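A single protein chain has been omitted from the complex, and every remaining protein chain is retained in its original position.
Residue numbering begins at 1 within each chain, and the chains themselves are lettered A, B, C and D in the order written.
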Amino acid sequence: MALVEVKNLKKYFVNNDGLLYKLANKGPIKVKAVDDVSFKIEKEDTLAVVGESGCGKTTVARSVLRLIEPTAGEILYKGRSINNFNKQELKAFREDAQMILQDPRSSLNPRFIVEEIVSEPLYIHDQIKDDLNLLDRVWELLDLVGLSKRYSELFPHELSGGQARRVGIARALALQPEFIVCDEPTSGLDISIMSAVLNLMKKLQQEYQLTYLWISHNLHEVRYISNKVAVMYLGKIVEITDTDTIFNNSVHPYTEALFSSLRGINDNWNYQEHEIIEGEVPSPINPPAGCSFHPRCKYSFDKCKKVEPELKEVEIGHLAACHLYN
Amino acid sequence: MFKSQKFFRFQKKSARVIKIMKKDYKAYLGGSVIMLILISAIFAPLIAPADPYKTNVTKRLEGPSLQNLLGTDSLGRDILSRLIYAARPAVLVSFGGIIISVIIGIILGLLAAYVGGILESIILFIFDVIRAFPPIILILVLLSIIGPSLLSVIVILGVTIMPRYGRVVRAETLSEKEEDFVEAARSLGADNSRIIFKHILPNIFASVLVLSGMDMASMIMWEAGLSFLGLGLQPPLSSWGVMLQESYQYIQTAPLMILWPALAIMLTMLGFSTFAESLRVALNPKLNQEV
Amino acid sequence: MLKNKYIYLFIITVLCLGLLTNPAAAQDDSLNIAIPGRAQTLDPAYLQRVLSDWPVMNSIFNGLVKYKPGTFEVVPDLAKEWEISEDNTEITFQLKEGIEFHKDYGEFTAEDVKFSFERIIAEDANSPEAQSFINLERVEVINQYTVKLILTQPMGRLFTSTLPFNAGLIVSKKAVEEMGREKFASNPIGTGPYVFEEWDVNNNITLKRNDDYFEVGAEYGEIVFMPMSDPTSQELALQSGEIDIGQLTLDNFDQISQMEKFEAEIYPDLAIQYVAFNTSKKPLNNKKLREALRYIINPEEILIGAFAGKAERANSILLEDMTGYWQAPDFKLEDVGEDYVWNLLAEAGYPEGEGFELEYVTDANEERRLIGALIQDQLSRFNIDLNIEALEVGPKIDRWQDGSYDITYARFTNTVDPGYNFQWNLSEQLGKWNLFHWSNKEYDNLWQEAETTLDSNLRAENYKKMQQLMNDDSIGIWVTHGVKTPAWTTEITPVFSPDGVVLPWLITSSEE
Amino acid sequence: MPDKILKINNLAVEYRNKGKYLRVLQDINLELDSGEILALVGESGSGKSTLGKTILRLLPDSARIAEGSIFFKGKDICNLSEKDFNDQIRGQEMAMVIQNPQNALNPVFKVGTQILDVLYFKSKKQKSRKELKKEAVEILKKVGISDPEYRFGEYPHQFSGGMKQRVMLAMAFISNPSLLIADEPTTALDLTVEAQILNLLSNLVDEYKTSILYISHDLGVVVGLSDRIAVMYAGRIVEVAQTRELFDHPNHPYTEALLKCLPDYKKTEELQTIPGQVPDPGNYPVGCNFHPRCSYSFERCRQEDPRLEKIASEHFSACFLNDR
Partner (left out) sequence: MFIYITKRFLWVIPTILTVLLLLFSLSYLLPGDPADIILGPRATPEMAEELESRLGLDKPWYQSYLIYLQNIIKGDLGTSIFRDRSVLKVILDVLPYTVILTLAGMGLAVFNGISIGLLAANYNNSYFEKFLTMLSFITASTPTYIAGVLLIVVFSVNFNLLPSIGIGDGGLLDSIHHLIGPALALSVGWTGYIARLTRSSMLETLDQEFIQTEKSFGIPRYYILYKYALKKAIKPIIAVIGLGIGRLLGGAVFVEVIFNRPGLGRLIVDSVNERDLPLVRGGVLVAALLFVIANLVADISYAYFDPRIKQK
C-alpha cells in the first residue's frame, strides 16, 4: 500500500467578487489551479513535482496536507481518506505529516525566537514534559540540522536564508514525522548552502525512513534527491515516471522543452546555438482548448487543438499525456 | 518552571525593544512626557503645591510668583496645581477611551475576519455608519444626547475611534491569515485559537499599540476641544481644555494664563505621538536593524 | 521663462504685503454694532432674545409710546396724545398723521395699530407676547387717526412695559398680510428711523437710514448688526476696528476703556441673577438650613470672582429706583460670626455641617461654572459638600422643572414693569419657572392685586410685601442685576437706555 | 587584442555603519574586453552586486570608494562629477538590468513613458518624445514583444515577468551602451523563460557588440553564456579564467569546492558541502578570507592576504597554494 495516494485531485479557485462582478463578467472566473491529478508515493520514496510557476505544484502540496480543501478528488494517507478526518484524526495526521515551506523567512513567525518556532509543534501536540527537557530537545533538533545552541535565541530576521531553512527543517522534524512535503526548500539559496540542505535532507531520509513529496523547479536537485518525477503543466501532470527514465528517455514535448534548457557544467554549448521553446506559460484563467501545451508545441497537430490528451502509460511505470503516443 | 521559561523569553524580547528605543531621542522625549503625566495624575495631591479648588478672590489673575509658580486664575486658584490635577482626567480619558476602542475593535475585527459572511458585513456596516460622520461632529451630537460627563466623554470617544481598530484588526488578520508562518502553524496542527492568540494577535498587536499611541494623543485633543466648546468635562473636574476655555477671555489681561494649558495639551500630544513613532520602529523586527 | 518667475514673485510679494496690512474696517457712513448672538426674528410679536433681537427691532419700528432716551419715562411716539377712561379700561390714542411705512407700504393709520395688537392676542397667533396684553379685549378704530384699546380689567403694566417695549411696536398691516408671518420675520416693515436692508449668511443684519423719518433722522446712513456670541471676539473685533460698538468682558474693562481709541461705560442690567434654594426638597426644605446657607454663601466673592468686581450687589428683584423696591437684609457672616452659623447648622440638625450633600445644577456657561466652584469652596469651609452638575441647557431646564436639585443659579430677564418680574415665583409657576419651588398664597394674591391696578402706590406696597415674604422664608439670595459694559470707538457718540442697550439711530459722529 | 573597455585597479569600497567604515570590497582588479561577456559569480554577500553598483555609481550615500580607480575606455570615471557621470556615462555608455523584474519598472507609469524617458534623456532632450516613439517601438519589436504599439500604453503589472525583463533589456540596449551590467537578470524567471532571455541577451550582444558584466550566483546559468568567469568570495575576486578553463581546471580551493557542491543532473555521486558560514560583509577574517573554511589552509593563509596572480594564460587566482 502506498503511503500517500492522490486520486483525481481538483482544485478550482473561484473569483467571485459579488453580484456586480457577476453581472459584468457573466459568471465567476474559475481558475483551474489543479485539474485532475493522481499519483502515489510509496514509503521512503521521494516524488518530485516539477514545473514552472503557476502550474499548480504548490496547490498540490497544500492539498495533500489538507491545508486547502480540494474541489474534488480524494487523498489517501495510509489508505485512509484525509478529507474525512475529524478533528482528532486530523491532529494525529498533522503529527505524522509535515511541511517545509518555500520562503524560508516568511514561514517563520517574525515575532518568535527560534526556540519558540522549533518547540511550537511540541506545544501543539502536548509533547513537553517540562521546560528543561524542552530546551534540550530544541538544541538537539538544531544540532540535527547543523545549527549551534546560540541560534535558539535569535529572531528569524537575524538568520541567513540557509539558517532559516534549517530552522524550518528542524521544526518539521520535531514531531518525528513519516512524511514531509517540501515546497521548493532550496529556492533562493546559495549553492554551497543548497548542497548542504540537500545532503541533510537525504541523510535524514535515510536515518528516519522519511517519505518526501518534493516540489521544485530545479531539475539538477530533482535528479539528486528524488527517485520519481512528475512534470506538471497548467494544473495537469503531463508526464510521470522514474527519475532515471525521465532524464534519459522523456516522451512529452513539454518535458523535452524543459529539459532542453538544462545544461550541466561540463556540457559544451551556448544559448545562441541552442533551440529554445517559444512563448510563456498561458494564464490559467483562460487556458487553451485541447492540450494546453499545444500553442507552444512544435509537434502539435489538429487533434491537439481540440481534444485534451489523457495521462496514459507509454511503457511500464511511465505515464504521459500526449496525443503523439496514442 | 514552565512559566519562568516564558517569562525569560518575554524579558529577552522586551529587552530588545528597549535596547532599540534607547537609541532613539524620540523615545526619550515621549517616554519622559508620559511618565511626567502619569506621575502628575497618580500623585497629584502630593505634588501639587496648593489645593486646586481653593478659591481666593482677592488674589485673582496674578502673574507667576514664588507662591504661585504659574500665577492664579480668575478665582484666585493656583494654576500649577490645577494643571497637575488636570492630568487625571487626561489620563482617564486617553487610557479609558483607548481601552474601550481597542477591546471592542479587536473583538469585532477578529469576528469579522474569522467568521465572515453576514456577520462580517454587519460589522463592517456598523463601522461604516460610525465613520460616515466627521468624528468631532459625531462626538458633539452624542454628547448632547447623553450629557457631558467624564464617563460619557470616555465612552463616546472610545466608540467613535473604535472602527479604526476594528478595520485594522480585520484587515491585518485577513492578511496575516495568508502569511506563510500561519500556514506553517496550521500544517503543524495548531487550532484556530492558537493561531489567533499566538500568531495573529501578537503580530497585529504591534500596529494596534502604535495606533493607540497616536489615538491617545487625539483623544486628549478632542476632550480638550470639547471642553473648549463647553461640552467636555464638567466641574469640579478641571481639564486642560476647561482651563483653556477659562483663560480664553483673559488673553488680553493675562495672556500667560492660556499658555500653560495649551502647552500641557501640546506636550502631551507630542509625547504620545513621538513615543508611538519610536515604538513603531522598535516593535517591527524587520525595520529595527536600520536604527 | 525666468522673467515670468520674477514677475510672479513680485506679484505674490505685493499681494502678501497687501494682505498683511489691516484695511480700515468701518466706512465713514456705516456703523457696525455687535449683538451678543444671532438675531432670531425681526417680528416684534415673536421676539425671542431680548439682547440680540431688540436693538434691531427698535431701530425699525415705532410704538405708540416710547421710553424717553436715557430714561424709563414714557413719552409719545407714534401717538400724539392719549386719554384714559375713569375705570382704567379704555384708552384712546390720537395718532400722528402723515407717517409712512418703509418701502412704500403706505401711511400709518389706526388700522395698523388694531392689526398689530390684535394679531398678538389672536388665538392662532401663538405669540409669546399674549401675556403682555393679557387684559386686552379688543382694539377699536375710531377714525383713521384715532384708536381705542378696550381692556377687560385695568392693566398695571400696559404703559410701563407693554406699549413701550416690543409688544407695542406697530407693524404694517399691509406688509404682514402680503408676506405672511414667516417671511415678515426676516423682512420687517416699520416706520422707524432705519429700513431693513439685508440679513446675510453671517447673520449680519444691515439697515439703511430712513430718509423720510418723521422725526429727526439718524446721522449714519447704514448700520450693520454683527452677532458675536463670544465676548472675547467682541473685544478683539472692537480693537481691530471691525465693530464700532460692542460689549467688553468685565476683566478687560479697565484696560480697554483706558485706551485712547475707546470709551466704555458700565450700565446696570435690568435682569436679576440669584442663587435659588429648592424649598420643597429635603434638606433645604429646612428654613434654618437655608438661613445658614445665606450666611455661608457670600455673594460679594461671586461679584469679584465672576464679575471682576464690576457688578453691583442686588438686594431686590428690582432696580433701586423702580416702583416697589425693597432692600432685603444682607446676611453677612462677619456680622454674626462663624459660631452663629455652626449653631444654625446644629439647630437645623446638621452639627459640624456633616451628613448631607447638596446638588448644584447649572449649565455649562463659563460664568456659572465659576460661581459653582466658588459656592463649592465656600460651603466646604463649613464641611458641606456641594456636588456640581453642569448640564446642557436642555437637561438643566428639565432638572429645574422637576425640582431634582438643591441649589441653582439663574438669570431671569426683567422688564421695567415689576409685575412681569415677580410672576415667576407664583404658585402657578410650580414645575415651570418657579426655581424656589416655593408656594405662598399671600404672595399670589398680592401679585394679582397689583397686576390689575394703575395705582402705583398700591402696587409698590404689594411688591414690597411680596419681597418681605420671600426674605422671611430665605428662599434664595439675590446676587446682582449684572451689568452691561458697552464700549465704543471715540469716533462716535452713542446714546443708551438706562440698562445699557444702545439706541442706534441716536448715535452721532464725534467729530466737531 | 581588442581594447580594454573597463579596467578596475585595486578597488576598495567601504560602508559607513554606526560611525565606522566597513570594507566590503577589497583589492578588486578586473578587466573587460569590448564585446566580451564576463560572468561575476559568487554567493550572496560576496559583494558582486556592490561591485556592479560601484561601476555605475549607484551605491547609497553611506558607501564610498576607499581606494583604487575605474577606467572606462581609458578614462578615469571615478573623478567625474555626478552630473557629468550622469550625462556622459549612465544611459549613454553603460546601463544596468536588475534581478527582479517585478520591481524593476515603476508601477505607476506606463511602460511606454518609461522607455521614452530613457530615450529622451539619451538624446540629451534634443528630440521630442513623438519622434522617439518610432525608435522605441523598433527596439521593443527587437526584444520580441508582439504588438509593441499597444503594449506601449500598458502598465508594468500587465506584463508577465519575462516580458518585463525583455522591456528592461530594450531599455538597456536603446542607448547602445558599450557596457551592460546585468545583475542576475534571470533568477526570478521560469526555466523556459530564462532560456529565452539568455538567448535574447546573447543575440543582442552579437548585434550591438556590447560588453556584459553578468552577475550571477548560479554557475550553471553562466556556462553557456560567458566568455570568462570571475569568482568572488567575501569581497574579493579569488579566481578569473576562461569559462571552460575554470570548469575544467579550477585552481582556487573555493572554486573547486563550489563546483563540487553544485548539483548536476549528470552527477550521481554525493554532493560536497563547504563547512562554515560566509562571513558577514565587512567582518572578514584576517588573512585569506576563505581560510576558515578551506581544507588546504596553512599558516600563511591566516596572516597574509593573497593577491590575484597569473597562473596560466588568462587564468588568475588568489591562493598561496600556487606559491608552493
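Convention: contacts are C-beta pairs under 8 Å (C-beta built on N, C-alpha and C of every residue); 3 or more make two chains touch, one makes a residue touch a chain.
If you're wondering where the values come from, they're calculated on a predicted model, not measured in any experiment.
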**Prompt:** Per the definition of touch given earlier, which of C:Glu100, C:Asp230 or C:Glu265 contacts the omitted chain?
**Reply:** C:Asp230
**Fill in**
Sole touch to the unshown chain from D:Ala39, D:Ile70, D:Ile145 or D:Met168: residue D:Met168
**Asked** Which of these, B:Ile136, B:Val159 or B:Leu201, touches the one chain of the complex that we don't see?
**Response** B:Ile136
**Request:** Would you mind spotting which of C:Glu197, C:Asp398, C:Glu428 or C:Glu442 touches the chain that isn't drawn?
**Result:** C:Asp398
**Prompt:** At which residues does chain B meet the chain that is not included here?
**Reply:** 25-26, 125, 128-129, 131-137, 140-141, 144-145, 147, 217, 221, 224-225, 228-229, 244, 248, 251-252, 255, 258, 262, 265-267, 269-270, 273-274, 277
**Request:** Since one chain isn't shown, list which residues of chain D touch it in the complete complex.
**Result:** 53, 56, 58, 82, 86-87, 89-92, 94-100, 103-109, 114, 117-118, 121-122, 155, 157-158, 168, 171-172, 175, 181
**Complete:** Across the whole complex, the chain not displayed is touched by chain C residues 18-23, 25, 38, 40-41, 48, 123-124, 126-128, 130-131, 182, 185-186, 200-203, 226, 228, 230, 233, 236-237, 239-240, 242, 392-395, 397-398, 401, 424, 432-433
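The rule we apply is simple: only the chains that are shown with their structure count from here on.
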**Message:** Quick check for you: compute each chain's CA centroid and the global CA centroid, then name the chain with the smallest gap between them.
**Reply:** B
**Prompt:** Two chains share more C-beta contact pairs than any other pair here; which two are they?
**Reply:** A-D
**Item:** Between chain D and chain C, distance of the C-alpha-averaged centres to the nearest whole Å
**Value:** 88
**Request:** Could you give the separation in Å between the centres of chain B and chain C, each centre being the mean of its C-alpha atoms?
**Result:** 44
**Prompt:** Among line, ring, star, complete and other, which best matches the way these chains touch?
**Reply:** line
**Complete:** All chain pairs satisfying the touch rule are A-B, A-D, B-C
**Asked** Which residues, counting only chain A, touch chain B once they are in their complex?
**Response** 62, 65, 67, 90-91, 94-95, 98-99, 101-103, 106-111, 113, 115-116, 120-121, 124-125, 130-132, 134-135, 153, 155-157, 168, 171, 175
**Request:** Over in the complex, which chain C residues touch chain B? Could you list them?
**Result:** 231-232, 235, 249, 251-252, 255-256, 301, 304-306, 308, 364-366, 369-370, 372-374, 376-378, 380, 388-392, 394-395
**Prompt:** Which chain B residues qualify as touching chain C in the complex?
**Reply:** 53-55, 57-58, 60-61, 74-77, 144, 147-148, 230-231, 234-236, 245-246, 248-253
